[in-house]
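What follows is a single structure, written as structure tokens, with notes after it.
The other protein chains are all here in position, but one chain of the complex has been omitted.
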Amino acid sequence: MSKQDSATESKAILIVENASYEYRAVRKKLISRAVRQSALGNASMTISSGDAIGIVGSSGAGKTTFARILSGQLVPSSGVVSYLGTDLQQMSNENELGFRRGVQYVFQNPRASFDPRLKLGDSLLEPLKSLKILGNHQNIIDQTLIKVGLDISMIDRFSHELSGGQLQRMAIARALVVKPKVLIADEPSSSLDVSVRAQILNLFKDLTDDEDMALILIAHDLAAVAYTTKQIVVFSAGGIVEQGSVSEVLVAPKHKATADLIDASIGI
Amino acid sequence: MSKDLLTVKNYSVSSGSISAVRQVDFKVSENEKLGIVGESGAGKSMLGLSLMGLLPFGWESTGSAELAGRELVSMSEKDLVGIRGRDISMVFQDSLSALNPMKKIGKQLEFAFKHAEVSRSESFDEYILTLMHSLKIDDPELSLQKYPHQLSGGQRQRILIGMAVACNPRLIVADEPTTSVDSVIQRDVLDVLISNVSRLGASLVLITHDLAVVSNYCEKIIVMYAGKIVESGPVVSVMGNPKHPYTKALIGSHISLKHIKSGMSKRLPVIPGMMPAIQAIPTGCAFKTRCGSATAACEVQPPNFLVGERTVSCWHIEDQSE
Partner (left out) sequence: MSIFLFRRFLAFLVAFFLTSILIFVLVRVIGGNPATTLLGEYSTPEAVREIEIQLGLDRPIVIQYFEWIINLCSGDLGTSFRSGLEVNYLLASAIPVSISLSIGALIVAVLIGFPLGIISAVKSYRGSGTALDFFSQIGVAMPIFWSGALLSMFFGVRLGLLPTGGWVGWSENYAQSLRHLVLPSIALGIGIGSVITRFVRTAVVEVMRQDYVRTGRAFGMSEYRALFSIGLRNASLPIVTVLGNIVSHLVGGTVITETLFSMPGLSRMILDNVISRDILVVQNLVMIIVVYILIVNFIVDISYFSLDKRLRVK
């Protein structure tokens, strides 16, 4: 991912260069005053197909901000994000549709990310329609559900009729139906129970075998990330402080933040 | 063996015909740290709240729970007010909602302190600095003047611990004290909790779904499933050699760096299915729907078999060795 040789360069999907971000918290009621808070400083990353990158760091380290910049939800205060060679800020409508299809996001809380009034099948159909995906939609949905280990009959249920783990699978399925090039998951398992968490992490681990898709998994739990992904990026105080393969990072951490994370990850 | 502080017998927490905790028995000795683990909905919080007499409306506890010789189950609200904080107190999970947003931290701590009516040689102002020091809060004077939302999650959680220990209780129930903070802060918070418990010579009931927390910080463990205790005993033996299929499965599905470092690509075993809702707990062993060793015998509720120092509620305990 950080290698500069031309072979990886050609497969690069998403490139972030020197992205910074400041949150502007406006205090209401009293004096309206914009307080600028730097959440991310000069972060760069190249994501190529087949990558499985874990992003770790303590809370407030800038992981989510970075992920939201990657997925186009936030526009960086400075720096450039480009998708398949095009700057997100200068995209044509057509390219933008491609980007929205190509980069999918899975949120921490699956309950909050489904419309409770829709049947799950309709929730899954929605991205296929709005992103104008061709093909037999029903087939695509069925195949994806099988892939994430859900029963096909679940499409007739509502979100409250599923357990947290099932619903998170459904959220992953919804991201996968459009065959994204990059799948970003922000703490997808931390609202889930131990036994269910293992199921979800296994699912992500399976997804890393897909050479056509890049997976970005964000978590504060180093063990969960290390179990699932191939590479690890450590965030601390709004920046990337260390990156490398899982074994490199775990065996010989270079930065104190990494060492702290390893230290904090108490075992049984 | 030290004296028993809390003795719980045939204890249930129910609302009408449904029960969140079903006929549990356990003991907490003086100076002991007991961990309670289990999946979401196993009844851990309801058990903790019921001991405090703070159950949600419509819920009640039955059976017996004796704290230092006093029966909690039939205790009047007036007596409960007298023992809450002083004899038994609680650390709650979500520190932001558990603290009064309109009162300064200092004032909230002061209430807990003043309530104790313990004859103390020191005034609140003297005490508070010692306390803040033991909570590892830098710049105590400034922090005391702050409102909860101005502190970080880890700081707030430590303040809650401070409130729980301010009245010198004999038993502290901590319900998921670290689920809302990240792993680095988790350790600071737990260290502060444990050191304060030891400082007071109190006992601790630590409720969590994280097996690693219990195995690192507690001496005894209770594993709950669908309102029942399925296995309990010393942490070393239960974690080192689990007997109940559910305990085994929980430990198996736990990810830890140690395992990753050793066998990099090994797949985690998972427990199929999910825990039944309390309205639909099957008869017999509640785990039978997910258990690989289930047989016809499991249609009948297994009793708590004694295996050495531990209890195991299963018909098919493979080996009886410790």
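Chains: A and B, in written order; residue numbering restarts at 1 for each.
Throughout what follows, a residue touches a chain if its C-beta (ideal position, glycine included) is under 8 Å from a C-beta of that chain, and two chains touch if they have at least 3 such contacts.
This one's a predicted model, so the numbers in the text were calculated from it and none came from an experiment.
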- Note on the structure: Of B:V37, B:M163 or B:V192, the residue touching the omitted chain is B:M163
- Missing-chain contact among B:A98, B:L204, B:V235 or B:L257 belongs to B:A98
- Note on the structure: Touching the hidden chain, out of B:F111, B:Y127 or B:F305, is B:F111
- Note on the structure: Of the candidates B:K9, B:K27, B:R84 or B:H259, the residue in contact with the absent chain is B:R84
- Message: Even though one chain is hidden, which residues of chain B still touch it in the full complex?
- Response: 52, 54, 57-58, 77-78, 81-82, 84-86, 89-90, 92, 94, 97-102, 111-112, 115, 146-147, 149-150, 160, 163-164, 166-167
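The criterion applied here is as follows: only the chains that are shown with their structure count from here on.
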- CA centroid of chain A to CA centroid of chain B, Å: 33
- Query: In their complex, what parts of chain A are in touch with chain B?
  - Reply: 58-59, 163-165, 193-199, 201-202, 205, 220-224, 226-227, 246-247, 250-251, 260-268
- Query: Which of the residues in chain B come into contact with chain A in the complex?
  - Reply: 39-40, 153, 181-187, 209-213, 215-216, 239, 249-251, 253-261, 264, 267-271, 274
